[in-house]
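Removed: one protein chain of the complex. Kept in place: all other protein chains.
Chain nomenclature is as follows: A and B, assigned in order of appearance, with residue numbering initiated at 1 for each chain independently.
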Amino acid sequence: MTALNWNLSPDRFFSPEPSQRRVARSLYDAIVDLPLVCPHGHVDPRVFANPDYEFGTPADLLIIPDHYVFRMLYSQGVPLEALGVPRRDGGPVEEDHRTIWQTLADHFYLFRGTPTGVWLAAEFVEVFGIEEKLTSENAQDIYDQIQAKLDTPLFRPRLLYKRFNIEVLTTTDAATDTLEHHQAIRESGWEGDIRPTFRPDGVVNLDAAGWRENIDTLSQVSGVEVRDYASYIQALEQRRAFFKDMGATATDHAALTAYTEALSPGEAETLFQRALRGEASADDARRFTGHMLMEMARMSIEDGLVMQLHVGSFRNHNELIYQRFGPDKGADIPVQSEFTRNLRPLLNAYGNDPRLTFILFALDESAYSRELAPLAGHYPAMRLGPPWWFFDSIDGMIRYRQNVHETAGLYNTVGFNDDTRAYPSIPARHDVWRRVEANWLAGLVVRGIIDEGEATEMAVESAYGLARRAYKFEGN
Amino acid sequence: MTALNWNLSPDRFFSPEPSQRRVARSLYDAIVDLPLVCPHGHVDPRVFANPDYEFGTPADLLIIPDHYVFRMLYSQGVPLEALGVPRRDGGPVEEDHRTIWQTLADHFYLFRGTPTGVWLAAEFVEVFGIEEKLTSENAQDIYDQIQAKLDTPLFRPRLLYKRFNIEVLTTTDAATDTLEHHQAIRESGWEGDIRPTFRPDGVVNLDAAGWRENIDTLSQVSGVEVRDYASYIQALEQRRAFFKDMGATATDHAALTAYTEALSPGEAETLFQRALRGEASADDARRFTGHMLMEMARMSIEDGLVMQLHVGSFRNHNELIYQRFGPDKGADIPVQSEFTRNLRPLLNAYGNDPRLTFILFALDESAYSRELAPLAGHYPAMRLGPPWWFFDSIDGMIRYRQNVHETAGLYNTVGFNDDTRAYPSIPARHDVWRRVEANWLAGLVVRGIIDEGEATEMAVESAYGLARRAYKFEGN
Partner (left out) sequence: MTALNWNLSPDRFFSPEPSQRRVARSLYDAIVDLPLVCPHGHVDPRVFANPDYEFGTPADLLIIPDHYVFRMLYSQGVPLEALGVPRRDGGPVEEDHRTIWQTLADHFYLFRGTPTGVWLAAEFVEVFGIEEKLTSENAQDIYDQIQAKLDTPLFRPRLLYKRFNIEVLTTTDAATDTLEHHQAIRESGWEGDIRPTFRPDGVVNLDAAGWRENIDTLSQVSGVEVRDYASYIQALEQRRAFFKDMGATATDHAALTAYTEALSPGEAETLFQRALRGEASADDARRFTGHMLMEMARMSIEDGLVMQLHVGSFRNHNELIYQRFGPDKGADIPVQSEFTRNLRPLLNAYGNDPRLTFILFALDESAYSRELAPLAGHYPAMRLGPPWWFFDSIDGMIRYRQNVHETAGLYNTVGFNDDTRAYPSIPARHDVWRRVEANWLAGLVVRGIIDEGEATEMAVESAYGLARRAYKFEGN
């Protein structure tokens, strides 16, 4: 029979082989209390701006905004409406959060062995103190228990920040964002370290939804009237300076492919003008994004902001879901990605400059050993980000090190990113990383590849040092 | 020295680590006696139509028809003629089955550590009761032992069906097949559950060998004179209804790529007419197949037949072998496959409809984690088939779960398919799956990812429940 309580073994995710497990536990013990460094994620800064922010119901917190959760139920035939996901047209969706919670409980077996299952179990036990497994029978009881916790002042985001032992947390913000919530956090005198990240996709990708309006907003917020390519670049530089002033240490860029290309000033102007007139083609968009990635690398060398690039997600694959519910609904599907040829222009122009830190994230694991590790193992500017999205998982992390480490080593990687909008899952996500890394290093120790002293230093780097240094949080 | 007897450890394919092995054995014990569900395969229905069917010699049964076996010897320089594989031109091939058997024995070391080696060892011991390993020295003795068994009534296919504990077995049949052997089985009153599968490649792929003649046969057997696209669709619908009436619950389609596209009625007609005139180009064939996959999905929603799609085999790569011996001679080689973009038209049109069950099989393992698991983990209609062909193997199954499970979960997969024309290998193939799955789940248990109760439920699903439900055998 299935156990009644969550299974949260102190040795979870470690090899069952006793000698490896012993070393893994010892390495884990050396890092478990290190603060959490969160250099890339999607928590809403509003959550910290208001000291009395409340999360709402268990469904508000754990289901409705989390595409990791609802996509799995959708894949098995549960309509998103039944999970309370709001429709764009304001059409009817389930409003009874107890019913939504019951639907999750009824389908909770779907998460067996998945990262979401692992995170939620840890959240139940370690954040909410609930030992009992969620079932159809106890769903309403557990709903009550979580709601009771959420209603107490202990579950305000700022207190959780302290309880979670977070040292720094970055958000991801449009280039046109006024960062008013970050401003409010600063002005509040709270000691939490919340920083913005400059994400200019909405004004850089010519085919982004609302690009034209975004350009107008860019003019407004930057105070630079964008009417040509030169003023556009000037406005972007202004925004970067503003973000940096607000504590940002990094930018972030998303692109379907890693294509880069240096356009001549004339070409850049022509494409930009076509886009202003609403006449840019798909190929224009592709080339302009490729060009702007190079421009962003140039600016990063100048202003010191770390450059992140996320490649390979085909967004909004399911037209019906996109029309009805909008983006980020679990329908972004990876595509094959090419890096060796695509990144060559950027890396040849800027990759030899150690002032640049260029961190790449990928969804095509076949490129890990073939292209990404060899590139990161050569160019001084290039680093490889941790396993992303679907691969932020136990086996995903194992494959990442197996495929990357021997060629790129540890020091061309940058530790962990939780990359989440699910704030209470942050400790669980870092804990999975730390356990899997401890077990990986223990495997190297017991196979005689490194010794335990080296492993301990590497574990501390992986859990803490690499991220702090790569993202320039030291001394900031 | 090499052991004299087959090594059939009761704990074979389990981790040597004692705690994992203990759990694996316990999970395996829970499923070892479950009936075999065989929802996709290539056993000839004639084998069951005649209650007195005999398999012939050991070479007839185990070598001459089995490309898994003879391709390995061919790769090491043994001519197919020496293995009795019939030539298209009726040219001379080895006719002495004892000589053929001796050649297998002389090269049996080639199968060390391969799935074919594993299956044959299990067949020798568990089907034929032969403990001794096959060697050059004892080859003729073992030939005699097997022949003696085959000559007894106990080795008639219908008795083996019972002995193998098969619950249901499907064959794969051309859309134009009259299903006379299935008819004979039905009329015989035998209690075995043998079902056809509708495989229309020969009339759907414009570049299939003999497409034009197949269309004529389609007219004949359907009673619908196919002269245009509309009558073609009507004839196909008639055949599907006939197959369904004969017990079919599924269709199967093979395509070089996963390309799908909805042609306008006018375009479909144009392409179809060009094909009738023998003027279809390679690109016409590609687009027409892509269109017909969508049509088949539409029909599946209407008639409830489960839709299977096998993608990525470059058939008949070796022209010499194809000319001399025909298709299915071990010369089909996988190619890189793209699914995210190719399947989008089909999934956007039909993938949100839970009435459709669309099961995908692939030969490009790099797509498992990148495209297939994310797609199966989102679209309600989509499921991922088990590891296919070269990957129906111990390590192939391990990679499958490692790459698929965390994103798609267990319940977007469909259990096991033996996919074989080698009838006596069926129990061995299912046994490999059950053992590897038990060991995989045991690994999750000892690493604290799931508990043993969950693992037991998942093991039963993997061995039995998923296939039964996905292929709609329940209540049929």
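As a working rule, a residue touches a chain if its C-beta (ideal position, glycine included) is under 8 Å from a C-beta of that chain, and two chains touch if they have at least 3 such contacts.
Keep in mind that this is a model prediction, so the values were computed, not measured.
*Asks:* If I consider the whole complex, including the chain that's not displayed, which of A:Trp211, A:Phe272, A:Phe325 or A:Tyr379 touches that chain?
*Replies:* Result: among the candidates, A:Tyr379 touches the missing chain.
*Asks:* For chain B, enumerate the residues touching the unshown chain of the complex.
*Replies:* 1-3, 7-9, 11-17, 71-72, 74-77, 109-115, 118, 314, 317-321, 330-331, 333-336, 363-366, 390-391, 393-396, 399
*Asks:* Footprint of the hidden chain on chain A, which residues?
*Replies:* Those residues of chain A that touch the unshown chain are 17, 19-20, 338, 340-341, 344, 347-348, 351-352, 354, 366, 369-371, 373-380, 382, 402-403, 405-412, 444, 446-454, 457-458.
As a convention for this text, only the chains that are shown with their structure count from here on.
*Asks:* Using CA atom averages as chain centres, what separation in Å is found between chain A and chain B?
*Replies:* Chain A and chain B have C-alpha centres separated by 40 Å.
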